[in-house]
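Only one protein chain is missing; all other protein chains are in place.
The letters A, B and C name the chains in turn, as written, and every chain counts its residues from 1.
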Amino acid sequence: MTTATQPTYSEVTRDVVASMGRPGRGYYILLGFVLFVLAAGGVAFLYQIRYGLGMAGYQPPVMWAVYITDFVFWVGIAHCGTLISAILYLFRSAWRTAVYRTAEAMTVFAVMTAGLFPVIHLGRLWYAYWLFPYPNQRQLWPNFKSPLLWDVFAISTYFTVSTVFLIVGLVPDVAAVRDKVTGFRGKIYKLFALNWRGTDSQWRHYTKAYLFLAALATPLVLSVHSVVSWDFAVSIVPGWHTTIFAPYFVAGAIYSGLAMVVTLLVPLRTTLGLERYVHEEHFDNLGKLLLLTGSIVGYAYLVEYFIAWYSGSPYERESFYFRAFGDYWWATWTMIICNAFLSQLLWFPKIRRSIPMMFVLSLFINLGMWFERYVIIVISLSHEYEPFAMDHYTPTWVDWTITAGSFAWFFTWFLLFARNFPTVSLTEVKEIIPMQRKTTAHK
Amino acid sequence: MPNLRGPLALAITTLGTGSLLVLSACLNSNAQEAVPTRTADNFVAPATVDTAGLPGPVQPVFYRHDVHAGQYKMDCRYCHFAAETSMHAGIPSIRPTCMGCHTVIGTDNPEVERLREAASNDQPVEWVKVHRLPPFVHFPHMRHVKGAGITCQTCHGPVQEMARVYQYSSLKMGWCLDCHKKNKQTTDCTACHY
Amino acid sequence: MPLLDGQDGQDGQDGRGGQDGQGPTPVLPVPPARSEGIDRRRFLTVLGATSAAVATTSGCTEPAEKLIPFLVPIEDQTPGIATYYATTCRECSAGCGLHVRVREGRAVKIEGNPENPINRGKLCARGQAGLQGLYNPDRVRTPMAKQANGTFAPIPWDAAIAAVAAKLTGVAGNRVWFVTGHETGSFDRLVTQFLGGVGSTNRVSFEPFGHEALRRATREVFGIEAVPVYDFAAAKYVLSFGADFLETFGSPVEQTRGFADGRAARTGTRARYVHIEPRMGMTGMSADEWVAPNSGTEGQVALAIAHLIVEDGLVKNGPPASALRGLLGRYEPEDVAERSGVSEEIIERLAKEFVAGPSLAIAGGMGAQHANAAFTAAAVHILNYVAGNVNRTVKFDAEATFPGLGYAALSGLTKAITDGTVDVLFVHGANPVHGTPGTAFGDALGSAKFRVSFARFWDETAMSADLILPDSDPLEQWNDSEPRAGMHLLQQPVMSNVFDTKQTGDVLLGVAQKLGGTAARRLPAASWETYLKDAWHGVQRTVGVAGAFEDFWNESLRAGGVYRRARTRPVGLAASATRITETPIASAEDGLTAIVYPSPVFHDGRGANRPWLQELPDPVSKITWSTWVEIHPDTAGRLGISQGDHVEVKSASGSITVPAYVYHGVRRDVVAVPLGQGHTAFGRFAENVGANAYRLLGATPTAFGGVDHYVPVSLAATGVHERLASTEGSARQMGRGIAQAVTVGQLAAGETGEPESHEASPLPENIEKLLEEVQQEHYDDYNAHAPYAGDHPRWGLAIDLSRCTGCSACVTACYSENNIPQVGVDQVRRGREMSWIRIERYFEGGDDDRPLEARFLPMMCQQCGNAPCEPVCPVFASYHTPDGLNGQVYNRCVGTRYCANNCPYKVRYFNWFDSSNPADTTYAWPEPLHLLLNPDVTVRSKGVMEKCTFCVQRIRGKQHDARMRGTPLKDGEIQTACQQTCPADAIVFGDLNDRNSRVSRLAALETGYHVLDGLNTRPGVTYLRKVRNVVEA
Partner (left out) sequence: MSVTPSGILAVYKHVDSASHAIRQLKEAGYKGFTVYTPVPNHEIAAAIGHPTSPVRLWTLLGGLFGCFSGFAITFWMSYDYPVVVGGKPLGSVPPYIVIAFEMTILFGGLATIMGLLFHTWREAKQTPYDPRCSDDHIGIFVPCPVERRPSVEQALKTAGAVEVRVE
């Protein structure tokens, strides 16, 4: 960040508070559209509950399909937020301050979206609570050996911790907004500010707590997608049963999440007038991270194919051959091109620093990462051990509507958040700007 | 791993049980005292009862278990004839079980009159089910009544004193399990669910 | 002592394991009370928890459930305890005995009667589905009369009988016609007497496949009118000339058993089987070699073989054959090779093999249904004769079988109707409007003045009747039959009538009484039951049983009939044998010949209204709910047709449009279409499904009075494509060794057959040992905890693939036993069929230089010891029982479907819809079909996973029995439904922990293997490799 563009503390406060001002008509139109899609998704969901899961396109042996794809996709999206807010925090990376709030909010909403899908895909979702270990008259407990139970613990922990993390980060910001806004909204912010006044004692505990939360969130974020990957890896399905899955999924998750951050930031910075805080520098850094994780993902693809060949297992070999050249070759190649090849464009600083390019690229990466999960789940299942039972899966309108509804659900929350809360962290942006001093030379 | 598992499990379990027992207190306590299986020799069922205050569903015919099983000490299995041989205890037929006696006895009783009417119209009496086990549970009466020698009253309560029968036990899974665990019987799921 | 352990006390040393295949079944002699005045609700009035039997997994109990006791208890019926009644299957005319399981007064399962020597306790899929005929929602529920506007209205029985009597009054006797199906007992006599009473002799016995050619050939060659009986078990070499003896020809259940016994013999020689037919059907798939001659030339091949046998003197001291030299001289192998397309080497080899040991040549099925069929059958008779098989493996019953049966008579009726000489027409037990070639009968039928149908269902013939007097279902009937000389089979009602139907016997007696005069004098019996009993006084005399009639009668009812060894008569060559001539079959110029064959599932179409059968994948194509045309890949390529393309098949008589099924098992110049579908009536499950291939056939009878099922056709793609409703994924094993085979040569050399070629290299020994130790540790861990502690059985199956013929009876039996819903054609397309056991049919060769070979493998839950499905379930709905089953607790299942993903065998089935909910469109048991639900098995609701549990309800039931009687379970006492019905006896169930059990000994055989063994799932199902008796190159 160059000193020339460095804003002052009061400018930061002013700009961020301004971003939360009265939104334009575009915002409401967008919100209306998103709510409409959400309603459509809700109707499709109710329809599916009424008549049964058969309304979705499941075609045995493909017993998991678009819903679990969506689940993994959204959990993956979530990961980038924690990466930026927690891991980069521990690394003291300065550029994160301007983007981490957006990423973290994205995390919480993405987990909220992801968490819907394990329920949506259940045959008897009204019994979903049986997965929790609560004392009951039946004297039964859940099966802790099941990866799905690990999921329950991992996802709920992740949701709790990342929500807490978001709220903790918000408190000083909300306090700052509280001091600028009057009227009804002011009262609301006052409530949310939790009596925050920035005293030395508060800051003293706050910084420590924040540090420890970040320290806890870091292994958590790595574990959550590992656990999600174990849903697949501990099974015996060819194409799932592989030890590379945990790092592969984590890298893929961060990759997709970063892409989603770019997708969100580009329109956000212009509509909310935050160009001064979120600029090429940030996209450059995000681009570098995308390049890193994209390369890891590409490497994982290579390793998968290599191991499929090297293992000597005919099932693995045929499964991977089928991926690349079978019925679903288009999905596989969409995934490989979008994820492994397009990310390599980011070697060029010009592309990294071009915001439109980054935006387009991020859309492709989002698409590619959705297809990665589709490929892993659907293709592996449709071509398993038993040749006589192989089959071909195609989704139905219910699958698509609920998927669209999940995007709408996510964006509903995000739009409401962006309107009412600082999407750029006041405090942390200020923190990297030196406070005014009387004598210029210090230390 | 295995040598680690034992002590670890033991240590953790002992400590963990303490905290979990608190939670488990929420469990229904299904402990039951022994239910008397016979009424006193001189038991006389009340001649009239306040039907409005009785528990249990209203039946099409006000059949008095306290009169039949209590006062006259008829064996349960006289009517529930299949309890020792079948999964189901059986419900008596009007002909010949009910009418076998009631062509002679109690003919002036209005409830018996309804029974006779039904019999002559070839209309079975549609009793309301009292003990409702979920349909996915297969309970073998004969294994309990004959095999294990459990009295009817253990589960059905003091039917011989009930003017109108009501569901005495919860018949919930935990209730079954309490008895099975206490008596070291199987807790395998497919013993009942299939 | 654990409640479940019905096995304790078993010392494991009784050594009786395996001997006791079928435990004695308490078949009670007395039929249920049928006294008048008790309303029909009786069988609906079930007790207690069994109410309506729909025990669903939905947790909520409905408010105010009713308990309806029997007004009068049904004799022999205790609520909760099954009663078995013996009766006879009437789905075809083979005469299999049944034990019908009756619970609370309603029939819930059909099982085979072990006492009946024809089926010996086994049944085919069609027999199993008889229950869906009984409870079919599209039965004619009450007598119906056609109104002026063409619709039907109910009419009381008295009025209906009076109406028939009125129509018969004053009609000339020779203007009354009566069509029945194939009847061999008292009903046959009653109909003839009834007709005689009204002065008519116009009796037509119509059976679509009436063995016309065989009977003609037998007359020509041996001078008698009979259909041969084959002794498969005695034959070490079977040569079938188009006879589909495992599916529809003759007595399939009986033949399957004999065939399987011969092939799977573990001591002595295993039988070899060569199938000669242009198409490889289900029966041909069981062959060791398939020879595809030109259409209609099977007889020439037979005579060429006979020629070699006679000329080369291959049979020492053979029967005198000099008279045949002239005939055989016309069939030099090289000429025949040219005409038939079967090479001389093959003919020579077949001839040598044929005389090497006890052999058997069969003509029948499709080989006996073309223009040249009488010649084919005669040629095969001659072949058997010269090889010395006649009177040894080929026998003839003492009395004429199937007399007068055939298409020619029906064809005569058609002509009579067209001529306007039919005033009253009765049709019973046949549906000629659908099931005759072309449209001649249906077109003519309107010209008959008054048509009375005794149809049980709203079939096509019933729809065009003036009066429908619904017959009772065979399971509600009194009847008898004599399918073979000396076999007197009884039918008794196993429950009271489901609907307001009446047995035709009673109706005819009633009409005769109304008519008075001769008719009444000839038929004085008060009821059909009396008539039958009277007839059985005669049977008692015939079979020579002393004692009171009542005892004889009750014993016959208990046993299902009286079984005497069929009397046979020796035959010799007739003079006419040398004069047999060929009738060339019609062929289009460069065209294709269509073989229109009876479906193994629907036969001529009578099974099409049974949803179990509609959903049963065809053993060959694995297609459900459809009709298709089988086309060779080369032909399909030439015509630009691919799998699923709609093709118009056009013959001189008509055309049908059906999807294409590309299949290596037909010759390039042949296509094949199954019969049985394309109903325009016949109820909701049959209507508008598939196409009626009868429309392709010519209505003119062949020279021998049968129907020509080989017809020249042209094919044209219509441009429409559909996804076939097939249950098959890949027809090729991809070298994964799912269905394994071994040749007799390999076996003799001490090899055990194909290893799993693709399995990764074996683990080092120390690792293997370590794994074993760890595994043992795990077992020790849970063996220390109740309910796992202590000795338990480990249930397992042994399935002999040498025996399995792919007939799929087990599939239907499983549907019946386990309340499996059918899902319909659209859901089958989505792969959502619920069949807990499926017959996998894999092809080897055909597309390369190896000959086409088919292998069948029944795949059900393998009850793995290390089941991959179990640990992934988050709620323990899938878990391991102490007795080694993969328990599936339906009411605990939340529907994550992870178990199904993780099952390598893909044998877990999910309830995508609420097929147990009567209010739902997907309801699988529309009233009164729900009455067949097994009260011992929970009906699964929406969102629940289900699968095979080795009929755990039967295991628990028998364990209860054993515990109550105080003696341990015997090996073989528990039978799974699939095992019980398997005609080939391929499936054996028992305790693998008992070393002496039959299943343990089978599983220990050297041909045993586990599917996907390399996954370390430790399955409880052991397959025995198919032993192929092939000529080693």
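One rule holds for everything that comes next: a residue touches a chain if its C-beta (ideal position, glycine included) is under 8 Å from a C-beta of that chain, and two chains touch if they have at least 3 such contacts.
Since the model is a prediction, treat every value here as computed from it, not as a measurement.
S.K.: Sort through A:Cys80, A:Ala98, A:Ala114 or A:Leu140 and give me the one touching the missing partner chain.
M.R.: Selected residue, touching the omitted chain: A:Leu140.
S.K.: Given that one chain is not shown, which residue among A:Arg50, A:Lys187 or A:Arg204 touches it?
M.R.: A:Arg204
S.K.: Check each of C:Tyr788, C:Trp925, C:Tyr1009 or C:Tyr1023 against the chain that is not shown and name the one that touches it.
M.R.: Here the residue in touch with the unshown chain is C:Tyr788.
S.K.: In the full complex, which of C:Ser343, C:Ser447, C:Gln513 or C:Asn866 touches the chain missing from this view?
M.R.: Residue touching the chain left out of view: C:Asn866.
S.K.: Touching the absent chain: which residues on subunit C qualify?
M.R.: That gives, for subunit C, the contact residues 775, 777-779, 781-782, 785-788, 865-871, 873, 876, 878-880, 1018.
S.K.: For subunit A, which residues touch the unseen chain?
M.R.: 8-10, 13, 133, 139-145, 149-150, 153-154, 156-157, 160-161, 164-165, 168, 172, 175-176, 178-180, 195, 197-209, 212-213, 216-217, 219-220, 223, 227, 230, 427-428, 430-431, 435-439, 442
Operating definition for what follows: only the chains that are shown with their structure count from here on.
S.K.: Between subunit B and subunit C, what distance separates the C-alpha centroids? Give it in angstrom.
M.R.: Averaging C-alpha atoms per chain gives centres 45 Å apart.
S.K.: Would you give the residues of subunit A that are in contact with at least 2 other chains, written as numbers and ranges?
M.R.: In subunit A, residues 140 touch at least two other chains, as defined above.
S.K.: Which parts of subunit C, given as residue numbers and ranges, touch two or more other chains?
M.R.: 876, 892
S.K.: Please output the residues of subunit B touching subunit C within their complex, sorted ascending.
M.R.: 2, 57, 81-82, 85-96, 119, 122-129, 132-143, 146-147, 180, 184-191, 193-194
S.K.: In their complex, what parts of subunit B are in touch with subunit A?
M.R.: 20, 23-24, 26-28, 170, 172-175, 177
S.K.: Which residues, counting only subunit C, touch subunit B once they are in their complex?
M.R.: Those residues of subunit C that touch subunit B are 1-5, 37-39, 41, 45, 47-51, 54-57, 59, 61, 64-73, 78-81, 777, 786-787, 876, 879, 881-882, 885, 887, 889-892, 936-938, 949, 952-953, 956, 960, 963-964.
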